[in-house]
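The complex is shown incomplete by one protein chain, all other protein chains being positioned as in the whole.
Order of writing sets the chain letters: A and B. Residues in each chain are counted from 1.
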Amino acid sequence: MIVKMDINLLFKIAAIGILVAVLHQVLVRAGREDQAMMTTLAGLVIVLTMVIKEISGLFDTVRTIFNL
Amino acid sequence: MEIIKIIGIALIALIIIILLKQYKPEFAIYVSLITGVLILLLIMEQLTGIIGLLQDLATKASVNSTFIALLLKITGIAILAEFAVSICKDSGESAIASKIEIGSKIVIIAMSIPIISSLLEIILKILPQ
Partner (left out) sequence: MLFVKYFMLFLILVASVLLGKNIARKYVNRLKELEEMRTALNIFRSKVSFTYSPIPEIFEEIAKDSKGNIGKIFSVASKKMEKVTANIAWSEAINEVDSNLNKEDKKILENLSKLLGQTDVEGQISQIDITQKFLDNQIQDAIDEKQKNEKLYSKLGITIGLAIVVVLA
């Protein structure tokens, strides 16, 4: 089973990272450090869920190809 | 043209990582992870052909098919372990990386026990009594 995925995911993660950085900056400027940290955390979790899906896809592919 | 795809993905990922490292280094690791996954998946498509050829050759040369299967498994383990090890090293966790290396080596040795033992048997047969 070859998992079809594309370069879009890379751009998506980059966009989320930049947006989280901007949010962090804005919130820190406004003196809301705790919310800034929470947004960073939320961004990390969102990206992590997307990344984990792809990693499991890779593992499945390797497992089927090499009969592991 | 798989190679152009791979190079393209790698270069784009490089630019994204350089960009992200200034602002949020946490996300840069994810990008490099995904790049690794993407490139490996691209390679896997090619690998199926190579593996098919190998199995064909093995059946024609009437090599014990369990050995070929074992060999393939070991290659798979090595690829996955290498993937994890390089990610750990990139993130600066060389201790965990070396543990993964040790683990993969031990698993590979444990899996290749039948091959080693049959090799020893062959040697014993060849040796004059």
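One rule holds for everything that comes next: a residue touches a chain if its C-beta (ideal position, glycine included) is under 8 Å from a C-beta of that chain, and two chains touch if they have at least 3 such contacts.
What you are looking at is a predicted structure, and each value in this text was computed from that prediction instead of being measured.
> With the missing chain put back, one of A:I7, A:L23 or A:I55 would touch it. Which one?
A:L23
> Can you say which of A:I7, A:I46 or A:L68 touches the chain missing from this structure?
For the chain that is not drawn, the touching residue is A:I46.
> Residues of subunit A in contact with the chain that isn't shown?
12, 15-16, 19-20, 22-23, 26-27, 29-31, 43, 46
Assume only the chains that are shown with their structure count from here on.
> If you average the Cα atoms of subunit A and of subunit B to get two centres, how far apart are those centres in Å?
One centre to the other, that is 24 Å.
> Quick check: in the complex, which residue numbers of subunit B touch subunit A?
For this pair, the touching residues of subunit B are 8-9, 12-13, 16, 19-20, 23-24, 26-28, 30-31, 33-35, 37-38, 40-41, 44-45, 47-48, 51, 69, 72-73, 75-77, 79-80, 83.
> Okay, in this complex, where on subunit A does subunit B touch?
Against subunit B, the touching part of subunit A is residues 2-3, 5, 7, 9-11, 13-14, 16-18, 20-21, 24, 40, 43-44, 47-48, 51, 54-55, 57-59, 61-63, 65-68.
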